[in-house]
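For this depiction, one protein chain was excluded, whereas all remaining protein chains were kept in their positions.
Each chain carries a letter (A, B and C) given by its place in the written order, and its residues are counted from 1.
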Amino acid sequence: MDERNLYLILQPESRTSGARPFRGVHHALVLLGIAIMLASTVEGLRDEWELALDVGFWLVAGFFVFEYVLRLIASAAAPGAEHIGAWRARLRWVASPSGIYDLVCALAGLAALSQQHAVSLLASLWIFKLVRYSAGLASLRRVISRARSALMSVLLGFMIVLLVAGSLAYLLEREANPKDFGSIPAALWWAIVTLTTTGYGDVVPQTGAGRLLAGCVMISGILVFALWAGILATGYAEETRRREFLRTWELVANVPFFHSIGASLIAEVARLLRPHDHPSGSVIMRRGERGDCMYFIADGEVEIQLSNPVTLGAGHFFGELALLTRAPRNATVVTVRPSTLLTLDIADFHELLGHQPELARAIREEAVRRVGTPVQSAADALPETALSDRPA
Amino acid sequence: MDERNLYLILQPESRTSGARPFRGVHHALVLLGIAIMLASTVEGLRDEWELALDVGFWLVAGFFVFEYVLRLIASAAAPGAEHIGAWRARLRWVASPSGIYDLVCALAGLAALSQQHAVSLLASLWIFKLVRYSAGLASLRRVISRARSALMSVLLGFMIVLLVAGSLAYLLEREANPKDFGSIPAALWWAIVTLTTTGYGDVVPQTGAGRLLAGCVMISGILVFALWAGILATGYAEETRRREFLRTWELVANVPFFHSIGASLIAEVARLLRPHDHPSGSVIMRRGERGDCMYFIADGEVEIQLSNPVTLGAGHFFGELALLTRAPRNATVVTVRPSTLLTLDIADFHELLGHQPELARAIREEAVRRVGTPVQSAADALPETALSDRPA
Amino acid sequence: MDERNLYLILQPESRTSGARPFRGVHHALVLLGIAIMLASTVEGLRDEWELALDVGFWLVAGFFVFEYVLRLIASAAAPGAEHIGAWRARLRWVASPSGIYDLVCALAGLAALSQQHAVSLLASLWIFKLVRYSAGLASLRRVISRARSALMSVLLGFMIVLLVAGSLAYLLEREANPKDFGSIPAALWWAIVTLTTTGYGDVVPQTGAGRLLAGCVMISGILVFALWAGILATGYAEETRRREFLRTWELVANVPFFHSIGASLIAEVARLLRPHDHPSGSVIMRRGERGDCMYFIADGEVEIQLSNPVTLGAGHFFGELALLTRAPRNATVVTVRPSTLLTLDIADFHELLGHQPELARAIREEAVRRVGTPVQSAADALPETALSDRPA
Partner (left out) sequence: MDERNLYLILQPESRTSGARPFRGVHHALVLLGIAIMLASTVEGLRDEWELALDVGFWLVAGFFVFEYVLRLIASAAAPGAEHIGAWRARLRWVASPSGIYDLVCALAGLAALSQQHAVSLLASLWIFKLVRYSAGLASLRRVISRARSALMSVLLGFMIVLLVAGSLAYLLEREANPKDFGSIPAALWWAIVTLTTTGYGDVVPQTGAGRLLAGCVMISGILVFALWAGILATGYAEETRRREFLRTWELVANVPFFHSIGASLIAEVARLLRPHDHPSGSVIMRRGERGDCMYFIADGEVEIQLSNPVTLGAGHFFGELALLTRAPRNATVVTVRPSTLLTLDIADFHELLGHQPELARAIREEAVRRVGTPVQSAADALPETALSDRPA
């Protein structure tokens, strides 16, 4: 196996043969490693299963050393490596955060033996291995990083409230409750437990004024919660819009049907479509159901199950007839290969057709061609449901 | 009663005669069944009311067997059944998740007798019967399912924070608090109670470093909350837009007035209108009140209560005069049959009129026809409030 | 004083002379009444201050009887009353929810004497008097009522999780913890305290399985929170948009400048403007500050403080020069009467000018007339800051 193949297998979201099994083993061993770490801190379990835990631990630790070597070899095929040569590319990877992290994980196994106390920290380190494979976490990280300054401002406000609350609680409760509020740092422990509305209940104000203060702190806590939620909701909505557009825009380029509608429309269409991956043999729509979207095939192949079945490949669309005529689906459609379909919702379908007369005509002409009789405009056609029982 | 009728009666949201009483009995028996389950786990109640509880239990269990048979018969009229025949349609239902669930519910009554411990689980099963009838839950499920990958990413982040927090707490608190932090699994219990800001208070860190860690964990908890809230807010806003559009778009087709404005406008109008169902005899607007919306009748009939009352049926509109002239409502309007009205808010009314001169003219002409004198453009007419005391 | 005047005084948000003092007395007595109720349940206070509490109580109770009579008289001037006569209008009010509520409040004073236990409930009743005067609560109520079906769906989901969690906890914890989990109702108490992340800590699962379940319940609790937050955020954004538009749209009609721009633009402009009330003598902008918005006077009068001050009344605008030239404010502007100003933000200002060449020309011409020299287009003028030291 050459470096290029190895590199592809190790990439997250890679579809190369071998990539999926590798990920399966990798994830299983990460989880196994964590489970062993957890178990080996429980006295009863540790004594009884000592051998099994040790064997499992060496298995996991060995795998991470093996993975480190694989990644080191593969990094010679990283993008940009062809300009700097294989060994400089490998050195760059070794010095990169990713390379250092993998080295620490690999070395962690040895460390665990010599020093019992650090064992629990290793379990924590290994779980970060999963982060690399989660596309969602990457986009959450982008959301948080973009909203960083706003989140930090809320945190500063949080700290101010905390300090003021702690100081006031110290003044108000010091005499009634010298054990729990005997110093400001002690009062701050109460304040943070209250401000986050955690409320352990180990420290509770006793005086009337202290309880009034506690009420205000709790309400401030809700406000902090709400501010953060508001900031992240705003950021997440934007990030979602951006990520979905990017993916859809690339897929739209594979549907020749859209080439004819002109560059200026592509961006608008891409904003409305929604990509979904389907494994082979999954039922996309079922005869007799009510239709609420149409589909464009970006990749793969589907079979329309009629008396003489039709197969459609990438670039075709189906399901538009039920939207135009409001009749139930007139055929069941099943994927015959793993396929990526672009879904156009009925709401967006009609809005798009309203805005784009040429697109409307193109889709309607294709529908007519399929059923053999004219289909009226979306609005006019509504009261009629006569076009069913034909392939959509 | 034939299968078709039976099928319609059993459908959620069905308006067939018989459907509403069936739902009433069904929901009441589900709640009764749950109440009996709850009561029979309380020792005092169980002993004292044994007979009543047993009778009630058999009644509920019997009903679910009866319902299973009904659904089995009715499934011969399910959509698509005409192509495969009644018995194959029934078999398909028996094998569907819905059929299996109903069978389990029906058999649960018997199981409950033989094995006391499982009794409480049955109560939980029966409550899912209500899910089938809740359109709102279905759309929430769609929101959650669409946001699944983002929610799972947050959950992965949650797990990572949990593991790191548990491991650190184990290191920091192990010596000060060997009972509660003696192993990582024990420390994880503290971590989840803290990270979700539940804060039972049964386990509380004692060292300064442990409390600092606890503060960070609580703040991370708020962040997780906020991320989830942001993700779901984004998803829910989109799902709402979609569901409302679908319903409105279908209703708009029943208002002939909109047919004249052309297909390209239908989608825009449907986005602004908001459907509401009103029972017979409900007061839609009251003479003398300030008007902040107009109404299109999608279905049903209303009476405009003037000296000589006027009745308007599906396809007509009313209430536009108060929006055009800013005068108070000049008549009370009451539904005479259960009606579905499409509401157009004053904000959207004026925006729509600004964008769509033809629609503005059509509405204004109708208003003029009703009051007998010209009505000026929305903006010019504002300072004048002279057109009241006539039917709107 | 006639009924019409009385009616106006009693209306919330009324600006009639007398309305503000009435509201002051009303709110003060409501708060006093509540404070007395609270105090009279504290044993020490009740015994020591008995006379003062009794006198205060009779004062408040007497006022509510008096208010009831006032409202009864005034209801003859309610909208629509002229069509049905004064006494029928009063009867209608007596039978309305508002009338019944006021009667109960008035009678509550008497009830409080006879039966000590109900006293605390009265305090709760009186606070609802404040609801009538809060425009914000009314719009929150509208948000909640519109989102009702979605909120109820979440509540149903909440109940299902609750029941399942309670049943499972009963099965898992019954033996380890028979006191707290001895029946499902008892387990439900634990479940709700956990699902809402309140976490009193009076009931805590002891077994490993029970704690795993508790973790899942807490995470579900966060999800419920997040769903509700998402639903209400969506609803609130829409309601805000609607309410602000309504208010602004009415005010825009008072600015003659906008009449010239045509009806179709009014709605767009109204969406961008933001109304603010300013008391007499408040400083709107200060010479030398950076300008980030311009102002239209919907109502009132302002003075531009130059060497020879200029007074502008309703219908004029000011502050546009700093937006066009990016120079600091060249004059201080102060209201000379209570005024309502419509604020146009710099972001919206430039967007509006980009979209609307005629509006841009009109504002620029006025600016030129004021400074005596041509002002360039918004974009071209940016690098130049030469136009200051003249009235804006």
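Observations on the structure shown:
Following the convention adopted for this analysis, a residue touches a chain if its C-beta (ideal position, glycine included) is under 8 Å from a C-beta of that chain, and two chains touch if they have at least 3 such contacts.
All of these numbers come straight from a predicted model, not from anything done at the bench.
From the options C:Ala89, C:Ala229 or C:Val252, the residue with contact to the unseen chain in the full assembly is C:Ala229. Which of A:Arg242, A:His276, A:Arg290 or A:Arg361 touches the hidden chain is settled by the complete complex: it is A:Arg242. Among A:Gly56, A:Gly136, A:Gly221 or A:Pro275, the one in contact with the hidden chain is A:Gly221.
The omitted chain makes contact with just one of the residues A:Leu45, A:Val164 or A:Val368: A:Val164.
Contact with the undisplayed chain is limited, among C:Ser17, C:Ser98 or C:Ser124, to C:Ser124.
Contact between chain C and the absent chain runs through residues 34, 37-38, 41-43, 117, 120-121, 123-124, 127-128, 130-131, 134-137, 139-140, 143-144, 155, 158, 185, 189, 192-193, 196-202, 224-225, 228-229, 231-237, 240, 286-289, 292, 326, 328, 345-347, 350-351, 353-355, 357, 360, 377-380, 382-383.
Residues of chain B in contact with the chain left out of this view: 197-201, 229-230, 233.
What chain A contributes to its contact with the hidden chain is residues 79-80, 83, 149-150, 152-154, 156-157, 159-160, 163-164, 167-168, 170-171, 182-186, 188, 194, 197-201, 204, 208, 211, 214-215, 218-219, 221-223, 225-227, 229-231, 233-234, 237, 241-242, 245-246, 249-250, 253, 258-259, 262-268, 270-271.
The rule is short, and it goes like this: only the chains that are shown with their structure count from here on.
Of all residue numbers used at the contact between chain A and chain C, over half are used by both chains, marking a mostly same-residue interface.
Note on A-B: its contact pairs, compared by residue number with those of B-C or A-C, agree for more than half at B-C. If you lay the C-alpha trace of chain B over that of chain C, the rotation comes to 90 degrees, to the nearest 5. Distance from the centre of chain C peaks at A, each centre being the average of the chain's Cα atoms.
In whole angstrom, the spacing between the mean C-alpha positions of chain B and chain C is 26. Separating the CA-averaged centres of chain A and chain C is a span of 37 Å.
With touch defined as above, residues shared between interfaces to two or more other chains in chain B number as follows: 185, 197-201, 225, 229, 231, 233-234, 237.
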